[in-house]
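Right after this comes chain A.
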Amino acid sequence: MIQSFLSYLHSNVTPGEAGSLPWVVIYVLLVFLGISVGVIFMNWFERKVMAHMQVRLGPMRVGPMGLLQPVADAIKLLLKEDLAPTGADKLVFWFAPIWVVMTAFCSFIVVPFGRTHAITDMNIGVLFMLGVSSLGVLGVIMAGWASNSAYPLLGSLRSGAQMVSYEIAMGMSVISAIMMTSMATGTGTLSMIGIVQAQLQQHRWFVFSFFPLGLIAMGVFSIAMVAETNRAPFDLPEAESELVAGFMTEYSGFRWSLFFLAEYTAMFGVSSIATTLWLGGWLRPFPNLLAGPNWELAFSLVPGLSVIVLGALCLFRYTRMPRIREMRPEAVGLAVFGAMLGLLGLVQLLPGVRERVQDIFWFTLKVFFFMYLYVWYRTTFPRYRFDQLMKIGWKVLLPISIGVVIATALIAVRQELFALVWR
Partner candidate 1 sequence: MVEELKQVHGEAILKAESYLGQNYLVVDRSVCHQVIERLRNQFGYTSLTDISAVHYPKDELPFEMFWILYSMAKEDRVRIKTRFAEADEVPSITDLWVGANWLEREVYDMFGLRFAGHPDLRRILMPDEWTGHPLRKDYGAEQQDQAWVQKNLGIESGQ
Partner candidate 2 sequence: MKVGELLKKIFLVDLFKGLAVTFRHQHPEHVVTEQYPLERPKIAPRFRGMPRLLKNPDGSDRCTACGACVLACPEDLIKVGSVRDEKTKKKVLTTFDFDLGRCLFCGLCEEACPPECLDFTTEFEMGLYSREGTVLNRQQLEDGVQRKEFKK
């Protein structure tokens, strides 16, 4: 039992493939925890970035640099009264947020954080992810319907129409990426891990293949995914200036926070699809060009070192803080936080750990690039109107993505085509 448990450590596959149930459970818990921490961090990150773009400071008071603000908010939300409207369908009302969270987390079953860091590797991974993440709309519609109120209903109707329409453009752009996987080997794959490995074999990320086709496909996907997750400028289902809070209007306290969790998890989910498909997933920069043991070592040190630098920054800020009584908890908190980061960084420099961690580091970095885009869009753009949103989905993104699919296919089979023509 223990033998088989430990033997997984030496294997080179995901726990799902290895069939090791205890490790699957551990991975599930780790992913759940990691995503939850990620959501909390993302909350802080979004508020901070938005604040600075809006010439404000953002959260500053709870914890060092306001880092604990989301935690404080979460506690507040848990303690808040849980209200349900009088005419609500109680069962559905209760179930809707759980459903949304469930589907959002389910999609992470196949997300590869590294070569071995996925719960399992499915041969239909991308399909599974798209399918599961689109189930979330069901929860939104349930929430809107069960609230028995006008704003949530309108919000959920919008959400239903919007998510269904953008799914198609999304799927089309995914197809073009999948076609690219068959370039070198001749056989395509839908497995998330397979897609990243295909990028490794072809010596380029799919964004850059068939330039600019890959870029366009990623552009279409990255627009559609914003709409898919109901974020600005496509945040019509929860447009606060029109529908108050859309489908979440009647929710409060813990259930509201579940929606919040689900929204950010879904954002992570679609961003990981985009990262995997076009930005080379867990691959470090230039895995083929800068190969060799020295480069290998240098790149594997980056995650640990960057965490240490972060910790050092915190300690530096601590030394710059004024020594007064009111600021002491904050200062001590910052120092402890910095020390913890430094320790974490040191741990990541250990030989056994650093090879395993670096995949996750690169993956997370790429995902946060998309997260930053999300925040950036949100601060900059006004909101689309419903009919315009539909127009963009059906009349702009869909034709472009279909065009990209056709163009990719034509280029992929160009030799055969030429042969056909010249014969």
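We take it that contacts are C-beta pairs under 8 Å (C-beta built on N, C-alpha and C of every residue); 3 or more make two chains touch, one makes a residue touch a chain; residues count from 1.
Criterion applied: all candidates are chains of the complex that A comes from, given by their letters.
Since this is a predicted model, take the numbers as computed values, not measurements.
Within this complex, chain A touches only one of the listed candidates (1 or 2), namely 2. Listing the residues of chain A that touch candidate 2 in their complex gives 49, 52-57, 60, 322, 324, 326, 376, 379-381.
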